[in-house]
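The complex is shown incomplete by one protein chain, all other protein chains being positioned as in the whole.
On to subunit A.
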């Protein structure tokens, strides 16, 4: 049972992540909007207390690791990091600017709080497996969270890694699949149908956990809790999300993978996010 105050806090945090990532993208004019918005709630839960981290000491040796294998969702991670105080909020506006520390795809050598460099799809999951495997060998207790896109599941390397993770029983690795159902050129169903993602991971030896609404912080947190209680197998949390989640303009777009964010669109989005929060607060949600 998660405290109502915690849920409220996570919802607010998710809304703030959305606003900040859209602000960052708007300052450049264009960016990876859809997949950043779809994982905002998951990041709110992770950075909102589920992950063991110290924003004042990004390289704290006992911290939990996080790998955004779908590296193009960097803007969402940067927003969460800035809100947690890893770096000044103003830095968000340098997103994808010349010489920035916040590149389009997450880069551990550039950004405080980024544990792994990703961007070529399918590679982050292996990297996360390496982090978790080394911890197993060292007998170190910590979690590695890897956020993988559903479009990314097209990559063969994901399934090599899945075999490896299951064989090595890396239950200290929690896969979070952002199943927003869309990839760059269309829906995952049209382009190369993934079938039932949960069944595939189960067949590979994972404890698969379906999250019917992956944009609901409570369901996300519950699923991560279940994953943590799994002692024998690695877990794959399949988050059924909406690409562009939280902002009706992007949710309705056929393709918001990478798109423009104008000043007006930003203003509208922020207003929408604020009014939703206000409504939630009135209803005590």
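Please note the rule applied: a contact is a pair of C-beta atoms (placed from the backbone, for glycine too) under 8 Å apart; a residue touches a chain by one contact, two chains touch by 3 or more; residues count from 1.
By our rule, contacts and distances are computed from a predicted model.
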UniProt protein name of the chain not shown, from "Transketolase family protein", "P-II family nitrogen regulator", "DyP dimeric alpha+beta barrel domain-containing protein" or "ABC transporter substrate-binding protein": "Transketolase family protein"
Residue, one of A:12, A:27, A:157 or A:226, that touches the chain absent here: A:157
Contact with the hidden chain (one of A:73, A:126, A:215 or A:235): A:126
Candidate in contact with the missing chain, chosen from A:36, A:73, A:94 or A:117: A:117
Contact partner of the left-out chain, one of A:1, A:137, A:193 or A:254: A:137
Absent-chain interface as seen on subunit A, which is shown: 65, 108-109, 115-117, 119-120, 122-123, 125-135, 137-138, 156-157, 160-161, 163-164, 167
